[in-house]
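Only a portion of the chains appears, each positioned as in the full assembly.
When the chains are written out, they are named A and B in that same order, and each has its own residue count from 1.
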Amino acid sequence: MLKPKYLQKIKSQNPLIHNITNVVAANFSANGLLAIGASPLMSAAIEEMEEVPRISNALVINIGTLMGKEVAAMVLAGKTANQVGIPVVLDPVGVGATRFRKQTVATLLKEVKCAAIRGNAGELATIADVDWQAKGVDAGNGNANVAEIVRVVAEKYHCVVMISGETDYLSDGKRHVQIHNGTPLFPKITASGCLLSAVCGAFLAVAKPEEYFDAMVEGCTTYALAGELAAKQLSDTQHGQFYVGLLDQLASISPEQISQLARVSYE
Amino acid sequence: MLKPKYLQKIKSQNPLIHNITNVVAANFSANGLLAIGASPLMSAAIEEMEEVPRISNALVINIGTLMGKEVAAMVLAGKTANQVGIPVVLDPVGVGATRFRKQTVATLLKEVKCAAIRGNAGELATIADVDWQAKGVDAGNGNANVAEIVRVVAEKYHCVVMISGETDYLSDGKRHVQIHNGTPLFPKITASGCLLSAVCGAFLAVAKPEEYFDAMVEGCTTYALAGELAAKQLSDTQHGQFYVGLLDQLASISPEQISQLARVSYE
């Protein structure tokens, strides 16, 4: 059973989360981080990538609307984060879509030690190098075993890996968890995955390295459940209201709700 | 009478729409495309402009918050789209405001074959080279005949041209249509024109070239009507709620509603 521990730490410690993210997700990620109790700082300026991670408690790198010059900023921020020992979350948005994204993710995974990688099945399948038909930045379809993909990537990069979908899969190579909370409205709004990656940054920011797996499980469950609670009050075409309601739920969700409503299976 | 045909195709085919758009509209356009049933991919990185259009079903180019280096990316993406035969929509945001925007649009219209150009009266008047007092990125006022402007630009560039306003005007040079649906709340929210251009991309993506005019008429009517339905439930100062409600209506609007409520006049 999930015993929430980190959400309260976020509320009391108010960690600063440095986000290098895409223009679609920037506003929503900042609002979502504020809702969960963290403090967002969005910056991709290479001029300050040796400074911002030093004042931050986690770094989230998202390649959603990457421009060429940002890759160097991401690498520099990632290296700085590694030096000062704060966790790095990588969101490899649409990595399978183009060579540029594949090369960027390869560079990031080579140069930066990640605490967690979070994406959809298509993105992680690309990183695992298994066959998959992704669709742009959407998950797409494939025959590969999703549980296997998270395990393989977690082992290879020695970090926590999370795949979002109808069921969420998490693994650190040894432990394997599935989260059954959520709502079909998640893929109906843009940046819902990007915001989850940002939220993961907040949960990792208040955890010790040996707790990263537990913090990721709690963070992903909290997010899935917030969406589930928001969707309960809505019809399946109320995309706009879901966008708004998700922020409200992220701000109001409590450890008690998480304990009671989490549907998490430990393998 | 309008017999909706393409909305259902969007729902079933879920076309991928490549958007090169501005930072103000990026999030709203992505959410609006998801609401209508399409899949958004936002990218302006020149490194992937020869690849993204190849996996996409339409390309939407919007010059709203143009930076210098993006022009080359737009041209390259447009040429690639032309090569692979997917439709290109151009949204010449604020083209009359500066020489830079005028030159950019001139370059795009010279280098890229557009399936459709969509803008407000001031923007299309600039392209038609008739006298008009635009106001920044807003429509402004002029004495020119809007019906004449759409026809002239459509003839010149051999594409469908659409001017948004209290009444919407469409022409492919031969056929001329006016749409009387809509709401005064549209110009009260930012990026409502940008989102319409993106939605046009989704409608063109599921149409054959000889159907582009019909697809544009259905797309623009669907959008105008979604706004009208959203506004019905609101007062004229509920800008924020309209922003949210428009997404909800785009997700829920049905071919039956379009048949029944469309006010389209064919000349």
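As a working rule, a residue touches a chain if its C-beta (ideal position, glycine included) is under 8 Å from a C-beta of that chain, and two chains touch if they have at least 3 such contacts.
Because the structure is a prediction, the values reported are computed rather than measured.
Undergrad: How many copies of the one sequence build the whole complex, if 2 are shown?
TA: Shown in place are 2; the entire complex has 3 copies.
Everything that follows uses one rule, which is that only the chains that are shown with their structure count from here on.
Undergrad: Given that chain A is a copy of chain B, what angle of rotation, in degrees and a multiple of 5, matches their CA positions?
TA: That rotation is 120 degrees, given to the nearest 5.
Undergrad: Calculate how many whole Å lie between the centre of chain A and the centre of chain B, each centre taken as the average of the chain's C-alpha atoms.
TA: That gives a centre separation of 33 Å.
Undergrad: Can you tell me which positions in chain B touch chain A when the two form their complex?
TA: 14, 16, 23, 26-27, 30-31, 34-35, 39-48, 51-52, 55-56, 243-248, 250-252
Undergrad: For chain A, which residues are in contact with chain B within the complex?
TA: Residues 22-25, 27-28, 64-68, 94, 97-101, 135-138, 187-191, 235, 237-241, 243-244 of chain A touch chain B in their complex.
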